[in-house]
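This part shows subunit A:
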Amino acid sequence: MAIFIRIEPSSSVPIYRQIIDQIKYQVVTGVLKEGDRVPSVRDLAAKLAVNQNTILKVYNELCRENVLKIERGDGTYVSSNKRSMPVVERKKAVANVLREAAVQAIHLEISIEQAKELLEKEYKIIKSAKNKTE
Partner candidate 1 sequence: MPTNAIEIKDLRFFYGREEVLKGVNLQVPEGSIFGFLGRNGAGKTTTIKLLLGLLKPKAGTCRVRQIDPQEDEIAVRRLVGYMAEDQQMYGWMRIEQIVKWVESFYPAWDDKVTNQLLDMLELPLKSKVKTLSKGQNSRLALLLALGHRPEVVILDDPTLGLDPIARKDFLRHVIDLLQSNGVTVFFSSHLLYEIEPVADHIAILDKGVIIKTGKTDQLRENIRKFILIPKPGNDFGRISGLLDVVKAGNSVSLTVEDCDDAKLTIIKQMANNSVQETALNLDEIFEAYVIGNRGKSGSV
Partner candidate 2 sequence: MIMPLIWKEWHEQRWKLAFGTVVLLFFTGSFLAAKVTTERELLVVIWLLGGLVLSLYSAMGIFAVESSNNTTTFLASKPVKSWKVFACKWFFGWLNFAVPMLACSLFMAFNVLKMGPEYIFGLKSIIRGTTATVCMATMFYTMTCCLAKRKSSEAYVGFTGLVIFFIFFVHMIFTDRLVEPALDNIDLFYLQEIFFFINPLFWFTQIIPSSCDIHVGILFIVQALLFAVVIWIGLRKWQRSC
């Protein structure tokens, strides 16, 4: 199963984070569906010309966050959201990301209403992208 990852080499976002974010995006929008097989560490490293240890780090983190799961001897697959972390933990993960967004928004003097609007918009975009692929 091929996945499309594009690394921006001169970005200030670390490479492993770029890959993690792109895989997550593809899972969330349904490009990568539950049960799809992702390339092995070696194959993805060769394809992207990225160090295997970086890919390993990416896959480990994605497994920890339950986006991917490793089947021993069989490969790595996109995990199903249903059998994932308890709600409390999931909320905590989202809160971490939202904290950064909140800081930016407050710093740039965006009101809470405007911020809510923007968040709703993003939800809509992703959901519609997901619907298109289903």
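On how the list was made: all candidates are chains of the complex that A comes from, given by their letters.
Here is the rule we go by: a contact is a pair of C-beta atoms (placed from the backbone, for glycine too) under 8 Å apart; a residue touches a chain by one contact, two chains touch by 3 or more; residues count from 1.
Bear in mind that the values here come from a model prediction, so they are computed numbers and not experimental data.
Participant: Here subunit A stands alone, and the other chains of its complex are listed as 1 or 2; which of them touches it?
Facilitator: 1
Participant: Using the touch rule from the top, collect the residues of subunit A that touch candidate 1 in their complex.
Facilitator: 7, 9-16, 42, 45-54, 57, 107
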